[in-house]
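This is the structure, below, for whatever I ask next.
A single protein chain has been removed from this complex, and every other one stays in its place.
After this line comes chain A, so read on.
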Amino acid sequence: MPLFSNHATNIDNANSDKSISSVPSRWQQKVNGDLNSKSRHAKIAPWLINTASFVIMGMLVLLSLSIGVADFSWSGVFHSLANHSANLDSSLMLVSRLPRTIAIILTGIAMAVAGMIIQVVLKNRFVEPSMVGATQSAALGLLVVSLFFPASALIIKMSVATIAAVFGMMLFMLLIHRIPPTDFLMIPLIGIVFGGIIDAITTFIAYQTETLQMLSVWQFGDFSSVLSGRYELLWLTGVLCIIAYIIADKLTIIGLGDNIALNLGISKRHVTWIGVGMVAMMSAVVVVTVGMIPFIGLVVPNIVSRIMGDKLRRSLPAVALLGASAVLLCDIIGRSIRYPFEIPVATVFGVVGTVVFLWILLRAPAES
């Protein structure tokens, strides 16, 4: 295994040098400059970053557990823990607060990791699951299965949503196959248009069948309905993230380019499909249980790769932690500003995510 990662880093540098000489675009230079200047950023050790993120996340978790509409006191929980007996506070904690917080963390991790995977697989910094048609296709699949088989079990609905998401991403891969790989901004542009078309089809079907309201449940992700027993499907995304961590090195190599993957004996086709399948499943599970949350998969991996580079084995834990913290923060904001009512986390993240992403874009040239 150490040999394996050695290869990865060597090739990493070789590849960056090559692409600088061959592609003179300013953005490309910028991105590669970042990759090369990893040593510069490495002043902050990854473990330090991860520990700091972990501490921040811990504080947000405590805040998330404390904020809610119902009356709640920590002393009640400690009292119940000490006496080994349940009371109102501890049951509220177990039924509502803890499940909600766990669901938020799992969603944040899943969307951020899915974003990172799809960015590496497509070798493009500006894509995320909702920009390659994954979440939209999942919603379309979910709508169709709800219309034809309204009584079907959640697992069936989720499977259909996943299949639809994979199918949508396949279509997208076929589409981008036809444009030159150096055209950096075409991929996200095509993705946005593609997602918009699927969205339009979904909305049209919903409009015709008077299910727009039902559709809105999936289109605006929020955690207000999360209770124990109603979010557990999300643990599946946790499993997928662990798998992603296991195959992290292979994904990194795929991200370096087709020839390098071939030389290192990695089947580009297989790993790409595994990556695509994982992203589709994560998006589908999140859409089915809480709804779409845009921008996480775009903003979080970009921030992390700016600091830590694109080696997934090193950056995935940071991506996961930051993703969880970001969604936690946005949900806390959404719960607090109109207390006791809620603002869907998708709306809050839409606003915050746009600002952060603009900041990333505008800050970029100053650094080079």
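One rule holds for everything that comes next: a residue touches a chain if its C-beta (ideal position, glycine included) is under 8 Å from a C-beta of that chain, and two chains touch if they have at least 3 such contacts; residues count from 1.
Assume contacts and distances are computed from a predicted model.
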Choices "Pyruvate dehydrogenase E1 component subunit alpha", "NADH-quinone oxidoreductase subunit F", "Periplasmic binding protein" or "glutamate synthase (NADPH)" - which one is the UniProt name of the chain not shown: "Periplasmic binding protein"
Hidden-chain contact residue, picked from the options A:Ala45, A:Ala82, A:Ala151 or A:Leu174: A:Ala151
Of A:Leu63, A:Leu175 or A:Val217, the one touching the omitted chain in the full complex: A:Val217
Touch list for chain A against the chain that is not drawn: 68-71, 91-92, 95-96, 146, 150-152, 207-211, 213-214, 216-218, 222, 224-225, 227, 229-230, 340-344
